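Missing here is one protein chain; the remaining ones are kept as they sit in the complex.
We call the chains A and B, going by the order they appear; numbering starts again at 1 in every chain.
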Amino acid sequence: MSNKYIGKAVTRHDAHDKAMGRIKYTDDMCDKGALVIRVLHSTVANGIVKSIDTSEAEKVPGVVRIFTCFDIKEKHYYPTAGHPWSTDPSHQDIADRLIMTDRPLFYGDDIGAVVAEDEVAASQALRILEKSVEYEELPFVLDAQEAMKEGAPQLHEKYPNNVLAHTEIHMGSVEEAIKEPGLTKVEGWYETQPVQHCHIENFICYAYGEGGRTVVVTSTQIPHIVRRVIGQALGMDWGKFRVIKPYVGGGFGNKQDVLYEPLCAWISIQLGGRLVKLDVPREETFISNRIRHAIRYHITSWMRPDGSFAARTIKAWCNNGAYSSHGHAIAAKGLNAFPQLYPCDNIDGETWTVYTNRSVAGAMRGYGMPQASYAFECHAEDCARAMKMDPLEFRRKNLMPVGYYHAFSKNELYSDTFNQCFDKGAEIIGYYDKVEKYKNQTGDIRRGIAVSTFWYNTAVYPIALETSSCRIVMNQDGSVQFQLGETEIGQGADTAAAQMIAEELSIPVDMVHPVSCQDTDITPFGTGVYASRGTYTLGFSVRQTALLLKEKVLEAAHQFTRMPVYNLDLVDGKIVRTTDGRELMTIGELALSKLYTTDGSQHLTAESTYQIKSNAYSFGCCFAEVEVDIPMCRVRLLNIVNVHDCGQVINPILASGQVHGGMSMGIGYALSEKLMWDEKTGRPLNNNLLDYKLSSFMDHPRLNAAFVENYEPTSAYGTKGLGEPPACPVAPAIRNAIGAATGVYINELPLSPHTLFREFTDAGLINDPWRNEQGKESK
Amino acid sequence: MYDIKALYEAESVQDAIRLLQEHPEAQILAGGSDVLVQIREGRRAGVELVSIYMLDELRGVSIDEEENIRIGSLTSFSHITKDPIIQKYINVLGEAVDMVGGPQIRAIGTIGGNTCNGVTSADSASTLMAWDAIIELTGPEGVRRVPIKDFYIKAKVVDIRPAEIQTAILIPKESYDRCFGHYIKYSMRNALDIATTGCSVNVRLSDDKKTFERVRIGYGVAAPIPCRAYTAEAFLNGKEINDENIKKFAETVLEDINPRDSWRAGKALRQHISVVMAERALRESIRLAGGVVNE
Partner (left out) sequence: MSKQYKVVHCTINGKEVEQIVDVRASLTDMLRNDFRLTSVKKGCEVGECGACTVIIDGEGFNSCIYLAVWAEGKEIWTLEGLTGPGGELSDIQQAFIDEGAIQCGFCTPGFIMTSWEIVNSGKEYSDDELRKLLSGHLCRCTGYENIFRAVKKTMLRHLGKFEEAEKVNSQGIADYPEPMPFM
């Protein structure tokens, strides 16, 4: 199939306006007369709000109203995850949140709100209010395994020992398999840290009353889900709300949760529909939105002398923070991946998702797989070393083989993806030469190179509903607008969809106009963007709808050309008679004629829903080359390459951009990012962009993105997931490269100077004569 | 919008002093990269401010009649780095302040603000300590000069009397003449960061480049205020340039520094890095001074 638009580096539709600075994000659209909401957050990590004295704060000039958790008369607990709703209660997300609570479960929980005429008045009142809260403080717990112990503080009544969920997998018999003689046992603990999304546009929303309903404009990935959840949170009919999504300054999964939209809508309603804006400051974004789960893994493998796996076990403890958000889905994804990435006949696995008194963990680019990839790929490296095998050859030998079929998801590995990606990446970075070159180094500064891979699938079938809807409306000149439930949040979904429609209708891509800003009153239903599903899922509804429209266009063409539909086609914007290739009329002439004809006038439009019942593996790898300054405990990333098989690349420049962004997030995850809490108070320590070390321009080398394009047979356009996978393999590749350089393989993230200092000291690489054996200073 | 109770804009140094006398509660606002952030945090919310930011008379670098390098207190980091006098005589200061935050912070941040806030992590402070800078303060009683080691009193407290403002930082000729130095900033990322520890070394070598005539070493975040490692300096002054002496010097800094444990970094890491930095900064200073280390 030769494509005109698919696979081409089409400029994203909004690039020009963004380069001019005239794109409107949520705050840019809000009238500056809006009242300002600031949220009153708990300053205890676990407790009961006994009282809030609002009298002093109310005296601050400019304060309009103060709401507290005691103003909630009916408690409507609601779920926040951006998952499709299920009409089956057993598949619904846990409803454990209130818009304000008198039972704060983490430092930063929402216990009240100030509404004021301006931000200064709001912040003045907030500071007074913070001192006017009387708490009964309760003991708190920050660690997942600690939280599971008898006697630990209990967060939610229905979940004894704070276990939100516990699942197991068993294949074959580990007990029997390990009796095989000659096995080598490799065992490790792997610890990942909590991090935050850090989209540069903080979460923001505003609400106002109109026509007896409440309109909420919000920076979200999931407008239709937001509408449903506002209804649930306020105990009102869902149709009472209209949710509008303008351009979004990044989401990365944080905006795949319902955040403050229900509170904002509720306050507007309390004030008779006045315009209220809730703009979350960066410091609060870190602690009162969502974060990435910290997951602790324990993996054991029993290896045969030939380097194959005889048996494997895995245990994982997933720190979910104080509320369920996405619940067990994140931990389960990692557990589900374990037997697939490195198949083995005998596997035991179990995982716990555990409530703790920390900020709430939710979706974040990779959805549990950056954590799992770290554990899996550290462990794979450790296994290869134990067996004295080249780590790359070890992976080639043990990874999921071509033809692998997964019965539950019905996923199949159709191509030799792993080897193709390895070969391509190894060539770009010069892997084999560098492995040789970096052998037997001594001295303070050493280099290393290594690889890692990951497991990913594209969408959420069969775990949850997969549905996509599309509407395409043709204008008088034959150009079209289209709307989708899959949201544009910066990743380029609209442009990819426009390329598909242009391809299908055979019209120039600049005649295909995305309606980028979604509105639940207008946009066809869709659940939003997450799970790297956008391009895959929207592809089905886009193609189906474009074909419907094409059918209507050709039927209309029959009226004006007298030719039978089966002898007509759309080619390069023309109605063409296929029997001789003659161009009969342009699409513009056709559209104009059909709309204004006095004989059966019709506006040409199509709309349809496609329910997706397939999923697709999306694999790749990362090669990292580092230089380690041992005395300085610092890592310099010299070169990095990610190779992905995301099926057919719809748009190479946008696809590369996705890979770069994921790699960048992976670099920060590997080397510097970590959210911290004070063990004594449960207070967050580094919830700002100075103390939270998001990697800067100077911490990045050139980022290399490469693709292996194996057309995905289940997909409408041969595509599969790409948004999240690039973030997954980076941290373990860097860890393995540091290990290759120094011999020190570190099982904890981030690989910051703090970690490196401890590990290099333990390994004897740092041996200060002035420090005594206990590691204490000399004086 | 900042929670500022009142803003008084000074039109001259004398006007600033008058405003500070009239409004004894008011705090001085220079570039604002610390003060405004603290107002937003709430730590300084509701303050009265005397803004001296528009006082161009406090900007610029010159050599005064006594041959001191005179740096106006409001000179921004970016302008210090670009200044030819700085580049010629004390390039290390230009390099050090070129590591503050990012470029936009270096455009607004002033060297006066960096010292007056009294924080130990200030990137200019260790170098100014190591070059025995003199702080010039102007107040109702006139001008006084304070050696920088006396200017820092304790964490976040400096010797500024009521209604005084810092008007310049001076580097005496004795201090910069034939001196070459290097600053290492140790932080968790390569930009937009504060120092975990910073170390500034400078040397004056003998004419034959074989001996240390004078070595000075200043630290940030090795104590509650910027400090010197005088014991290490005393050890090395007059000694031959060789590997052994350099290593001994580096270890000796531990006699003088006292970094603390915090969630930002452990004491042991800071001590270790301080020693490594001392050695590396010294070696680089020797190289810049034209010396060679005998193995």
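Throughout what follows, a residue touches a chain if its C-beta (ideal position, glycine included) is under 8 Å from a C-beta of that chain, and two chains touch if they have at least 3 such contacts.
Nothing here was measured: the structure is a model prediction, and the numbers come from that model.
J.: I'm checking contacts with the chain that's been left out. Which of A:188, A:307 or A:430 qualifies?
T.: Answer from the full complex: A:430 touches the omitted chain.
J.: Touching the absent chain in the whole complex: find that residue among A:694, A:751 or A:765.
T.: The one listed residue touching the chain not shown is A:694.
J.: For a quick check of understanding: of B:54, B:234 or B:292, which residue touches the chain that isn't displayed?
T.: B:54
J.: Considering the whole complex, which of A:661, A:721 or A:750 touches the chain not shown?
T.: A:661
J.: For chain B, which positions touch the chain that isn't shown here?
T.: Those residues of chain B that touch the unshown chain are 1-7, 9, 29, 32-33, 36-37, 40, 51, 53-54, 78, 101-105, 107-108, 182, 184, 186, 190-192, 280-281, 284.
J.: When the complex is taken as a whole, what residues of chain A touch the one chain not shown?
T.: Spelled out for chain A, the touching residues are 9, 11-12, 14-16, 18-25, 27-28, 32, 120, 197-202, 247-250, 252, 279, 281-282, 428-430, 443-445, 489-492, 627, 629, 632, 634, 636, 638-639, 641, 653-654, 656-657, 660-665, 667, 688-690, 694, 696-698, 700-705.
Everything that follows uses one rule, which is that only the chains that are shown with their structure count from here on.
J.: So how far apart, in whole Å, are chain A and chain B when each is placed at the average of its C-alpha atoms?
T.: Roughly 43 Å, centre to centre.
J.: Considering the complex alone, what residue numbers of chain B touch chain A?
T.: The contact residues of chain B facing chain A are 1-3, 42, 45-46, 102, 186, 188-194, 196, 251, 254-255, 263-269, 271-273, 275-276.
J.: Given the complex with chain B, which residues does chain A contribute to the contact?
T.: 118-120, 123-124, 127, 631-633, 672, 676, 678, 685-686, 689-691, 693-699, 752-754, 757, 766, 768-771, 775-779
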